[in-house]
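Apart from one protein chain that is not included, each protein chain of the complex appears where it belongs.
Chains here go by letter, A, B and C, matching the order in which they are written, and residues are numbered from 1 within each.
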Amino acid sequence: MGLVMHATATSEQVEAVVTHIEELGLKPHLSNGTERTIIGAIGEGMVASQYQDHFTIMAGVDRVIPISRPYKLASREFCPVNTQFQVGGAAFGGDGVVIIAGPCAVESRSQTLEIAYAVKEAGATMLRGGAFKPRTSPYSFQGLGEEGLEILADVRLATGLPVITEVMAPEQVPLVASFADMLQVGARNMQNYPLLNAAGESQHPVLLKRGLSATVEELLMAAEYILAHGNRRVALCERGIRTFETSTRNTTDINAIPVLKDLSHLPVILDPSHSTGHWQYVSAVARAAIAAGADGLIVEVHTHPEKALSDGGQSLKPERFAEMVRQVRAVALAVGRSLPEAINLPVRAANMAEVL
Amino acid sequence: MGLVMHATATSEQVEAVVTHIEELGLKPHLSNGTERTIIGAIGEGMVASQYQDHFTIMAGVDRVIPISRPYKLASREFCPVNTQFQVGGAAFGGDGVVIIAGPCAVESRSQTLEIAYAVKEAGATMLRGGAFKPRTSPYSFQGLGEEGLEILADVRLATGLPVITEVMAPEQVPLVASFADMLQVGARNMQNYPLLNAAGESQHPVLLKRGLSATVEELLMAAEYILAHGNRRVALCERGIRTFETSTRNTTDINAIPVLKDLSHLPVILDPSHSTGHWQYVSAVARAAIAAGADGLIVEVHTHPEKALSDGGQSLKPERFAEMVRQVRAVALAVGRSLPEAINLPVRAANMAEVL
Amino acid sequence: MGLVMHATATSEQVEAVVTHIEELGLKPHLSNGTERTIIGAIGEGMVASQYQDHFTIMAGVDRVIPISRPYKLASREFCPVNTQFQVGGAAFGGDGVVIIAGPCAVESRSQTLEIAYAVKEAGATMLRGGAFKPRTSPYSFQGLGEEGLEILADVRLATGLPVITEVMAPEQVPLVASFADMLQVGARNMQNYPLLNAAGESQHPVLLKRGLSATVEELLMAAEYILAHGNRRVALCERGIRTFETSTRNTTDINAIPVLKDLSHLPVILDPSHSTGHWQYVSAVARAAIAAGADGLIVEVHTHPEKALSDGGQSLKPERFAEMVRQVRAVALAVGRSLPEAINLPVRAANMAEVL
Partner (left out) sequence: MGLVMHATATSEQVEAVVTHIEELGLKPHLSNGTERTIIGAIGEGMVASQYQDHFTIMAGVDRVIPISRPYKLASREFCPVNTQFQVGGAAFGGDGVVIIAGPCAVESRSQTLEIAYAVKEAGATMLRGGAFKPRTSPYSFQGLGEEGLEILADVRLATGLPVITEVMAPEQVPLVASFADMLQVGARNMQNYPLLNAAGESQHPVLLKRGLSATVEELLMAAEYILAHGNRRVALCERGIRTFETSTRNTTDINAIPVLKDLSHLPVILDPSHSTGHWQYVSAVARAAIAAGADGLIVEVHTHPEKALSDGGQSLKPERFAEMVRQVRAVALAVGRSLPEAINLPVRAANMAEVL
């Protein structure tokens, strides 16, 4: 950490700062400029950064400048090679691009199964669907809960698609982990630390969504909470940030993709459904994400979006989703990535009958 | 809800929208402009608003415009009279101004007691102090946990000050409620719905902090979650929002004070410590809050901020806090509010000895 | 425009609003909901929108909701076909993708010529370079002014590349237009209306950059100022918006590309140099822009960025720029767009000698 003293700081004030640095077990380093003195406090990065507030308040100190990044396990410096892991047939962080798709919410067995088949046919390799739904209004549909988890498990059985679903509270983690292949920590919970700790302890793969107003650095520090439990299977998800612009629901921070790939070794997924909020713009932003270097996409698809219990306005119909996948595949190839061809499924009706 | 059709919408598209409105049990109302058709969907406010997404995706629909506010119990229309309630000696929502003060984190019994006496002498009527601390870094001090709650209870006994402390997870609510007079739901958890539900069920008074990037409307909808459990003792807390400005930690949204008093009947508290992030600016913003109509303040105070385990840079020393209270009292009187005189405490050392 | 009355509005207040609508030559249209009355004021779109403020202040009115878009000439509804125009060899708005490149500032004849040759070889079809530089600090290099314009004209002669440069004040427009093929209105001047009017009157092609905190709608209204003078050759430029995120200089609003293509017929260009502020991230965001449907790019290139008089940190070196063009070409083909092959220039040294 660097301490910039006021131009008017006295030598006593400089001395007091130096003394306190030494008391904390750090090494002081003075640099006398023409106008100001700057004092470095040298020590193992994250140790020093915890003491910043001590100095902001000391007399004569103008500003405290953090030097080391405040995360470690999530950093590219700590692990120069891309983290790769497999969730069912979906490979995160490799050459291939992961396509996760499905309804915003699990509404019924038949709805989920119908959508799951459709997205699998179109090329998705993982199914999304919410059983526990965080909703802004207490009067909105809050998800089917455990029944939704059971439906997801059945649909996985029928389709072979691994399943990701959101977990909203620490005590739900064991339950959700017993049904789902990957846990999703939603944007509103990115700094819900008891939940991050529980997700870390579960040792289950986690998709961590960026908070609505979280910086890239805060996203990496939230990942650090999970990684600190020895759980290395973490993927980061950009899903749009809140800005002044109102023509879309959120602003896709496309810069975050190369920035995250630069600062971290973790796979990066983009959610163009939430980051735009309008189905019309989803394909364009999905293509952009892959062009920018994202490792995958998570997309909302619904067979009857006009009757969806949530997020219908940003859900693609299956045929539009299939077209999106075709476009994304072309872009993936152009940037040296691959995306599996859409799979020819076995007789579909039969499977559905078995499950329903 | 109002539906603005595209200028090019066909009569079939208009018809389909009208039919779907009727299917949902709402009443359609057409208005043919010179360029576009607008269709109202009339029904009990919050019912209609749940179906917005249905329409965004229908062919020919350009935009969906919400008409009714999406909250009810929190609204001034629902309850035209200011909500008032008492927590120990602190009266929320009345003529008087509440001053809550104390350390960011409970660090030890002696530290908490010393600060509690100091803030009480200066005029505070409630003590704050974190036992469970949400920290951006997993490597930072995370609070004393249950031991911190015990300290708070002891200090309440010694000083007579009611106590507020943060609760971070739904399963902590019963424990925290058994020690504290008021629960604080922090900014990061404003949309942690399981926590809001648990706080609502507890029937304990709640201070609900506005999320870093939550709109005023979202704050009121978070309050609605608590109110929906019949828990009416909710106070709202503006604590600064995240903007592009970096000279302060957050941007105090002073507008939110008259806006919240206009839209809602709930008491409004301001936290100038977090909303500025620099002790130098705390008093100015505290005065501004009361001038703008806030019902109280929550302020971080520390006897040794340069050694505080968290947030030292924004904590006031007791003598500065006392000066702040004097200034705030003058402003309160100027706007027709009152603030109790600083209390002459009984022999302090004795009390401390008893407790320590 | 729609007027939502308060739930408590009296019939006299409704009557007064209706009367005032009629006074303004608009047609009122009442819709009585279960809780509130909504009044439409029907008239030619942009006429109605001018009177919004009249109604916000009338007793009983809760909110005024704009219905028509406040721009016309810039809208897709007004002109369903993409606007296309040619500036020298650069075609805006067609199947091909425009690549504009060059130094942030014209620093000298030799620097500009060297960079111009390099970007032409790499595939650029237009040269950028600032002669008048808007700088945050009055103590920074402010550009060579008219001398810079002369250099640009000479370099155009030598390389055959058309030239775009920024104009900062209305009285500079004729001068700049006499040297440059296309005028650039910078982000800081997006709402400098005398400048927009002068650019409109000039009938010169204009690249209009989005303001740092301008909404998509405001960008289109700024374009409307130029278009209203009968100047149809306007291209829009997304160059990043200001948000809370600090890991990049600005946040590239990639959503704005499909949104602008949807709402308007004007060509859309992206500036990844300013929208990221770090050369490391320029190529990724350039690829994303073309994948999302942008009609072109404007990129800062410098042969010696570490000695550039401005914006060195976000400038690509020629070889990196050439690599970026190769990547962008692959993505363009993947989304059905084209990009001319890099041109084999005539003997370069000779040309340089002639000009220098």
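Basically, a contact is a pair of C-beta atoms (placed from the backbone, for glycine too) under 8 Å apart; a residue touches a chain by one contact, two chains touch by 3 or more.
Values in this document were obtained by computation on a predicted structure and should not be read as measured data.
Undergrad: Thinking of the whole complex, not just what is shown, which of C:Q86, C:S110 or C:S140 touches the missing chain?
TA: C:S140
Undergrad: For the chain not shown, which residue from A:R242, A:H278 or A:R329 touches it across the whole complex?
TA: The missing chain is touched by A:R242.
Undergrad: Given that one chain is not shown, which residue among A:Q52, A:S68, A:Q84 or A:S140 touches it?
TA: Checking each option in A:Q52, A:S68, A:Q84 or A:S140, the one touching the absent chain turns out to be A:S68.
Undergrad: Given the contact definition stated above, which residue among C:S31, C:Q111, C:N189 or C:S264 touches the chain not shown here?
TA: C:N189
Undergrad: For chain A, which positions touch the chain that isn't shown here?
TA: Considering the whole complex, chain A reaches the absent chain at 2, 4, 7-8, 29, 31, 33-36, 38, 40, 42-45, 65, 67-68, 77, 213, 242-244, 246.
Undergrad: Tell me which stretches of chain B touch the chain missing from the display.
TA: Touch with the absent chain occurs at residues 213, 215-217, 241, 243-248, 251-259, 262-263, 275-276, 280-281, 284-285, 287-293, 327, 330-331, 333-335.
Undergrad: Name every residue on chain C in touch with the hidden partner chain.
TA: 20, 46, 49-50, 52-58, 64, 70-71, 134-142, 168-172, 188-189, 191-195, 212-213, 218, 221, 224-225, 228, 242, 278-279, 305-308, 310-315
The rule is simple: only the chains that are shown with their structure count from here on.
Undergrad: Rounded to a whole Å, what is the gap between the Cα centroids of chain B and chain C?
TA: 40
Undergrad: If you average the CA atoms of chain A and of chain C, how many Å lie between those two points?
TA: Chain A and chain C have C-alpha centres separated by 31 Å.
Undergrad: Where the CA atoms of chain A average out and where those of chain B average out, how many Å apart are those spots?
TA: So the centre of chain A lies 27 Å away from the centre of chain B.
Undergrad: Identify all positions of chain C at which a residue touches two or more other chains, and write them in rising order.
TA: If we look for residues of chain C contacting two or more partner chains, we find 213, 243-244, 246.
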